[in-house]
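All protein chains but one are shown at their positions in the complex.
A, B and C are the chain letters, set down in written order, and residue numbers restart from 1 in every chain.
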Amino acid sequence: MTVEEIERFMDASVPQARSFGWVLERVGDMSARVRLPVVREHLRPGDTASGPTLFALVDTAMYFAVLSEIGPQALALTTNCNINFLRRAKEGDVIADAKLLKLGQRLAVGEVFVRRAEDDAVIAHATLTYSIPPA
Amino acid sequence: MTVEEIERFMDASVPQARSFGWVLERVGDMSARVRLPVVREHLRPGDTASGPTLFALVDTAMYFAVLSEIGPQALALTTNCNINFLRRAKEGDVIADAKLLKLGQRLAVGEVFVRRAEDDAVIAHATLTYSIPPA
Amino acid sequence: MTVEEIERFMDASVPQARSFGWVLERVGDMSARVRLPVVREHLRPGDTASGPTLFALVDTAMYFAVLSEIGPQALALTTNCNINFLRRAKEGDVIADAKLLKLGQRLAVGEVFVRRAEDDAVIAHATLTYSIPPA
Partner (left out) sequence: MTVEEIERFMDASVPQARSFGWVLERVGDMSARVRLPVVREHLRPGDTASGPTLFALVDTAMYFAVLSEIGPQALALTTNCNINFLRRAKEGDVIADAKLLKLGQRLAVGEVFVRRAEDDAVIAHATLTYSIPPA
């Protein structure tokens, strides 16, 4: 799937998803890049992007990397996520880069780096497994 | 901290947090129980509670277990979360039980079980590490 | 499978495994208990049981819990392990208790607590996923 196809698919299957604020910048070659403008509602005490915000971002980026390879299968589901929070991110853009490490028939495994746009520092890193529904 | 003290602390430090829908049922003895009524906006395709919803729930339950032991330290921060999604949860109540496995000076480690209220089935399990700010 | 059946199965399929030192104490009800006498060769600097020793122990305990449910399938394979090292363990016995949280057709997910025999303190906790070969 292309960026445009994934956007249309999301609008149809998860209409509320766009309100989170992500922008899908590119997909392809087992990867996806998603930009998130971190705004006030994404912050937690300490003025840093909250855990749930960063989890939603890495999960979304991984989902797009999977969809770009397997097509519009809404029921591809996260089965595991291990996420490390490494640095703070204030308001401003962050970039999530998802890369699949393995795409099998039943499972996809990938990693996602989240970096601050302003200085490229890694603020979070996650490894995720998705279950792929039988064809 | 007691249930009432944590509720007041959250309303003061993260005013928007309550809108997520959690209800803190009890804390104490290195643990916390949080109930979440899963409503339509928490669902993803397949009509099951979304990953970000369940992540937010386990993170919140662990935060309350930590706060109940160390007091009102807003800057206790999640550094790692490993979460497994095991079964589906439709609309209805789910219960998160957080239990600290270790409470050190610098780190707290705990696990959280999320069960469907209707049949007690485990729908998610997470292990989390929190960094505790220096006193 | 019973304790005796698993012991015979291991001796036949992984003859060198017993040299690690584990003792399978019981299986059943989606669980397994394994005792390991921690000896000098299991220690790392700081005189504490090494990471690889504890990983091998939790992996073995989970394997036995899986085998006890699905029978002698040597090709049940670990696909993921998340392990937290919480306290030190000197020479002496440690006890690993594995419990399956979900046993599906393709995947088994479980957790393992490792406790010092002398004082019951949790020294490590792991969550593991096993892939189950098609029947």
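List of remarks:
Here, a residue touches a chain if its C-beta (ideal position, glycine included) is under 8 Å from a C-beta of that chain, and two chains touch if they have at least 3 such contacts.
Treat the numbers as computed from the prediction; the structure is a model and nothing was measured.
Screening A:S13, A:N84 or A:S131 against the full complex identifies A:N84 as the residue touching the chain left out.
Of the candidate positions C:R44, C:K90 or C:R106, contact with the unshown chain belongs to C:R44. Although one chain is not drawn, its touching partners on chain C can still be listed: residues 13-14, 16, 41, 44-46, 48, 51-52, 55-56, 59, 74-75, 77-85. Across the interface with the omitted chain, chain A contributes residues 82, 84, 86-87, 101-102, 109, 111, 122, 125, 127, 129. Contact residues of chain B toward the unshown chain are 79-80, 82, 106-107, 129.
FYI, only the chains that are shown with their structure count from here on.
Centres computed as Cα averages put chain B at a distance of 28 Å from chain C. Rounded to whole angstrom, the centroid-to-centroid distance between chain A and chain B, based on C-alpha atoms, equals 22 Å.
Centroids built from CA atoms put chain C at 34 Å from chain A.
Across the assembly, chain C contributes residues 82, 129 that each touch 2 or more other chains.
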